[in-house]
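Removed from the display is one protein chain of the complex; every other protein chain stays in position.
== subunit A ==
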Amino acid sequence: MPKTLLQIDWLTILIIAILIGFGWGNIYSTTFVSPDESILDLSKIYGKQLLWIFLGALIGIVILALESKFFERFANVIYLFAVLSLLGLFAFGKTIAGQTAWYSFGSFSIQPAEFVKVAVALALAKYISDLDNDLSRFKSQLIAFTIIGIPLALIMLQPDAGSALIYLAFLIPLYREGLPHFYISIGFLTAAIFILTLKFGFTLFAPIFGVLIIIVYLFNKKNKPKLWKYALISLFGIGFSYSVNFILNSVLLPHQKDRFDVLIGETNDIKGSAFNLYQSEVAIGSGGWTGKGWLKGSQTQGRFVPEQHTDYIFSTVGEEWGFMGTSIVVILFTLLILRLFHLAERQKSQFSRVYGYSVMSVIFVHFFVNVAMVIGLFPTVGIPLPFFSYGGSGLWGFLILVIIFLKLDAKRKSLN
């Protein structure tokens, strides 16, 4: 254990500690009632979060104390438990706001989905690191997708589309380990077509897309692929674009459609569906360079932004700490992700590398989706900002995720 302490990456710990500390300060600002009350008051959200942080640190120490081979050896068992915990929700779970996502113990609740990410990362790492598997083969791809797909499907059924979205993060480690370009390209293309169709409509998008394909075909002199490939891409693009309207109007639930409409500015109902985003943008926008000061944000103190201590915590940073605060948070996350990238790349063991990549990717997607949502670049998706948002399950899930990797990294020389 003392040896491990010397070997773990303290820079990562430092960045995370700053994020947690700063996050707690902002949670306090959004939930305190009177400055005279003790910050340890467990009936208050900020008091609970302090407890979660303390317990989270203990969990971290326990993980560091474990044998580093433990995680690879038991990855499949952990995965099995994780899937069972998700299944168990349908029998024993507690339904809050229409989502059956929590186990409830008295006044505390646990959200298993936050921990399942760890299990998926471990299982995926174990599967890919097996010498028999090759992601360029269809069979391996299928199994890898199944590992991701089972919990994803279960979470979709809760239903919690936001948390499910996070599982797209695992495409990044898969790609690193040899998943063909095709999947990533299709992924980006789909996203691009989706957004463009939303914004400009099918009738405007389709001809522009067609002309674009033709131009690319005519000017792509070298490395000329076959004509039928272009035709297929055009057909796919236009067909998908056409189905977006259909998806929006017939597949998505009304509140989900509203969230898209809000994002692209189709609806401006600031009392209704656009209320959250509007209040959030106002809070952030009124922060200026240096913000209104801690505990002094008028939007925050008026509690105008719903869910501000959880999903919308970033808007508090924006209002009370200004551009200075928000850019520091963005930079800290960027540093953390790049640091994790660096650590992952230096692993000798493929298991550690895949796992590290997964950790980085999960944190990145959370960061991207949450901040983009709060600043109005992404539809409303209820997922937390790692280390920042209020919530024990989330905090512990991320801590476990990262600290396992730090342990693996500390022991990288003995693992291969």
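Note that contacts are C-beta pairs under 8 Å (C-beta built on N, C-alpha and C of every residue); 3 or more make two chains touch, one makes a residue touch a chain; residues count from 1.
Heads up, the rule we're going with is that contacts and distances are computed from a predicted model.
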{"item": "Listed names \"1,2-phenylacetyl-CoA epoxidase subunit PaaD\", \"SLBB domain-containing protein\", \"Penicillin-binding protein 2\" or \"Heme exporter protein D\", matching UniProt entry of the absent chain", "value": "\"Penicillin-binding protein 2\""}
{"item": "Touch with the omitted chain, as defined above, among A:S104, A:N220, A:S298 or A:S414", "value": "A:S298"}
{"item": "Touch criterion as defined above, residue of A:A191, A:L235 or A:L338 at the omitted chain", "value": "A:L338"}
{"item": "Chain not shown: contacting residue from A:L19, A:I284 or A:I383", "value": "A:I284"}
{"item": "Subunit A residues that touch the omitted chain in the full complex", "value": "172, 175-176, 178, 184, 271, 279, 281-289, 298-299, 301-304, 318-319, 322-323, 326-327, 330-331, 333-334, 337-338, 341, 345, 357, 360-361, 364, 367-368, 371-372, 375-377"}
